[in-house]
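Contents: one structure, followed by commentary.
The complex appears here without one of its protein chains, the remainder shown in place.
Chain nomenclature is as follows: A and B, assigned in order of appearance, with residue numbering initiated at 1 for each chain independently.
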Amino acid sequence: MSDVLQINSPTWGALDTDAADRIQAALGADAIERRVEFRGELTLDLPIDRYIEVCTFLRDEEQYDLLSDVTVVDYLGYTGEVAGYWGGDGRDINRDSHSGKRIIPDPAGPKRFGVSATFAKVMTVTDGNHRRLRVRVWVDEGESVPSLVPVYPSADFHEREGFDMMGIDFAGHPNLRRIIMPEDWGGHPQRKDYPVGGEPVQFSDEV
Amino acid sequence: MAATEKKTVVWPQQDILQPVPSELWPSSDNPDLLEINLGPNHPSTHGVLRVVTTLDGEVVVGVKCEVGYVHTGIEKNIEQKTYWKAIPYVPRMDYLSFFSGETAFCMATEKALELEVPRRAEWIRVIFQELARLHSHLVFLGTGSVDLGGIALLFYCFRARDEVLDLFEMACGARMHPRYCQVGGVAEDLPKGFEKRCREVISFMRDQIDQYYELIGANPIWLARTVGVGVMSPDFAIKMGMTGPNLRASGVPYDLRSANGGYGGYRELGYTPVTKETGDVDARFRVRIDEMSASLDLIEKALDGLPEGPVITDDRKVALPPRHELHTSMESLIHHFKLVTEGFEVPAGEVYAPIESARGEFGFHLISDGSAKPWRVRLHGPAFVLLQSFAKLCEGVYLADLIAILASIDPVLGDVDR
Partner (left out) sequence: MALRPDEPHDRPVAAQASLAAPSGTVVIPPAQVRRSLRSTDLDQVVMTTSIEKIFKMATANSMWPFGFGLACCAMEMIAMISSARYDVARFGSEVVRATPRQSDLMIVSGRVSHKMAEPIRQLYEQMLEPKYVMAMGACSSTGGMFSNYAVLQGVDKIVPVDVYVPGCPPRPEAVMEGLMVLQERIKSGIPSASQQQETQS
């Protein structure tokens, strides 16, 4: 890892490619579809049907005891030409900084939503060698992801938020209901096709 | 790094965590259970938290936390702004240790950019992160003791808090939410007289901490209400994803300021985590008061050895050039123009850079698409995680103990709801 990466997030430790190798050795080479390394972080893309199996292996055999969080990212329009905002029905109140992209990135994944879970080794470390690892599954709208709650109980609130904000159905979650928005709210606000909302500011349209 | 003996987390004991880990469901069939609502507006909740409790007499048998009453849609707003313009949104999430929020966001952006921050800026960030931690723990102590009925400490702590905020105002211009941390360093250098004032505040705070211990350290009422209440075993804490002082009060010496050597300026300063063994409400209070002392030591150490140099990176593609250069250099003018109107671009990818805020692991998942605006920013807020464990800790305690446990866990609802 370069100096900057060591300074900025030492808790990622060295890339835990050994763990990835052991997962593939124990569960088969198809347990991991792809490994992504970026800025000293290792992300393993998994097929949905091996998700729980790999996470259980990480918990039991690799001693990753802390589930840091479960993040859902909506990649709709990621490879589009408008920066940071897909469009949609809402009013873009920041027209002054509405800029285009110079470099179109590669698509991040095969489907629209990426559900990633970050794990950390906290108690079960030797030599203070804390490590982190991220796994990720890809889903489209309407597909469901198996819930991590039976394996790691701390996924409870995170998955509820993923459901509330992005509309991902976590199958097997014991209490999947809205956590942040009101119970009767319609839509999933953090999706890219959901408008930002707010009030139009006067005179914004005029030059 | 000294070798720590390998511990294991005991996983098969999952029964207490079912069926729902974050809620406590009554197990008795008593038809006289009373379901009562605590909040969302209540003097004892740390923000707008709604706790739906089921009581059997005075004993708590069911707890459900309802959050979302201060949801601000910050993450969605950040997606519309450039990285710079997004920095003011960030401290308003965890509004008690606000500088930690700014630092976390800036560090995540710097990690994605692979940008090096000058040493002086790292050390200044350490000083202000510790001041923010002091601020957060002071508010925790003040409001926590009000929850337990001892109002005197509120006045003492808020008085000390004003001294700490004076330092922020001196260096950054604003008491709270100063937007001082910049991508690449800090916005401005420390003013003259800051170091002197800071040392005065440190010696004042040391006396104050002694006073706090005098007030609550041996107070029999305090001890009766806090010792042995809400005991959290380290296994439970890890399973529920807890980090920060709550975890350290259960004996796990995990602190991101020292894990794998620490981040930023902590790498050179060095830090030993403060832990307690009992894991009850009293331990959580004491850990935070001891952390305040440790913060004071750290600030002093940082002031003693503060290196000279620039306070922001000189990479003109990211940081604004100094004003005097704009008069002489054409490139600086163009850089300034591009930075202010369009912003700098961050390579596409996903980073996660956690720091240790007053509440625990505080990190930003930053997913960028190669443009000047972040694609998705998700805060891993410590309070969001630790509120999950609150319900199970309240099994079979009195209602007053529930308030004590909530106070000791120290959630900040801005962090939970974002």
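Note that in this section a contact is a pair of C-beta atoms (placed from the backbone, for glycine too) under 8 Å apart; a residue touches a chain by one contact, two chains touch by 3 or more.
All values reported here derive from a predicted model rather than from experimental measurement.
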From B:P21, B:G68 or B:P118, residue that would touch the chain that is not displayed: B:G68
Which of A:L42, A:V139 or A:M181 contacts the chain that the document leaves out: A:M181
Residue of B:E23, B:E110 or B:D417 in touch with the missing chain, whole complex considered: B:D417
Hidden-chain contact residue, picked from the options B:Y89, B:F285 or B:F344: B:Y89
Interface with the unshown chain - residue positions in chain A: 90, 93, 181-182, 185, 189, 194-199, 201
Contacts of chain B with the absent chain, listed as residue ranges: 40-43, 47-48, 68-74, 76-77, 88-89, 92, 95-96, 98, 139, 142-143, 154-155, 158-159, 161-162, 175-177, 413-414, 417
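Please note the rule applied: only the chains that are shown with their structure count from here on.
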Touch list for chain A against partner chain B, complex: 2-5, 7-13, 38-39, 41, 43, 59-60, 63, 65-69, 71, 73-75, 78, 83-85, 92-94, 97, 99-106, 108, 116, 118, 122-130, 132, 134, 149, 152-154, 156-158, 161, 174-175, 178-182, 189-190, 196-197
Residues of chain B defined as touching chain A within the complex: 1-9, 11, 14, 17-23, 67-68, 71, 73, 75-77, 79-82, 85, 107-108, 110-112, 114-117, 122, 234, 238-243, 252, 254, 256, 258-264, 267, 341-343, 345, 348-354, 361, 363, 365, 367, 369-376, 378, 380, 384-385, 387-388, 417-418
